[in-house]
Every structure is written in C-alpha cells, then in structure tokens.
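Note that one protein chain of the assembly has been removed; the remaining protein chains are unaltered in position.
After this line comes chain A, so read on.
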C-alpha cells in the first residue's frame, strides 16, 4: 500500500536566512566553526541519525540563529577589517586563503582584541567530537520490516559426510 509523502507546510519552513555571499562565508569560516560549534554539531548529528530532513528543522533553525548572531557580532565590532578581508578573498580567483594572509592577520587581531575569539589551529576543526543531546537515538531509522527469526539449533548427532565435500571432483 503506497503511503502519502508528508511534507511540512510552507510557514513551518520559514527561517531567517543569512543573506551573505560565498566569499564572506569562507572568510569567517574558521571563526564560525569554533564559535557556533554546538548547534552545528547537534544539527549534523540529528541529520545523520534520523536520516530525514523533516525531523531536523528545529536544529536547523538554531543553526541559522547562531550564524545570524555570529555575523551580527562581527558586524558590530570588526566590520572594516572583515570587509577588507573578504573583498581581498573575493578578488582572488578561487578564494584562496593564502593570498590574503595580511588582511587575515589584521582581522584576527581585531577579533581577538574586541571579542576574545581565537582562530582555531590547523586540524582542530576536523577533529572527531562526541556530541551529547537530549534527543534519544531513533530506533529503526530505516523503517525496516521485522527481521526473520534465527534458525533453530540442530538437535542430534552430526556426523562428517560419507564421501567428503563432493565439491567438483574433490572427494575429501
């Protein structure tokens, strides 16, 4: 019996979006990764465990809120150095981070002075972390049917076969 696909209504999907271009995101990525770590990790955990985007809309909303707060804080404090940094990144062809080291230094020191954020070292954002959530682990996320019962234990005496394995021409 085919079931109906349940899609959430449009008003549930309305979230304050971040209207920012890719160079801006990449410029702030390292600090974003270390500051907005908690809601990000919870969202990814939810997504990977439930394997269903409809169940993780709340966590997605929190991710957006955290990102908005993050950008508001940067805009409030370090706007000029951040603008210079991301315009420099935008200017280079593939938004390579190595072309803009000077502006990056200026931005990092500004953020460190005003907000106390440190840029994470190389390799810190790709470490494997454990996330603790109040959400319980979903059982049967793949909606699989009931598994068949295991085979019953063979009673009685088992003897070796009379003529061997009988595989092709081997008779041992």
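Observations on the structure shown:
The criterion applied here is as follows: a contact is a pair of C-beta atoms (placed from the backbone, for glycine too) under 8 Å apart; a residue touches a chain by one contact, two chains touch by 3 or more; residues count from 1.
Throughout what follows, contacts and distances are computed from a predicted model.
When the listed names "NADH dehydrogenase [ubiquinone] 1 alpha subcomplex subunit 13", "Aspartate aminotransferase", "ATP synthase subunit a" or "proteasome endopeptidase complex" are checked against UniProt, the chain not shown comes out as "NADH dehydrogenase [ubiquinone] 1 alpha subcomplex subunit 13". For chain A, the list of residues touching the undisplayed chain reads 1-5, 7-10, 13, 15, 17-18, 25-26, 29-30, 32-33, 39-41, 43-44, 47, 51-54, 56-57, 60, 63-64, 67, 94, 96-98, 120, 122-123, 125-126, 141-143.
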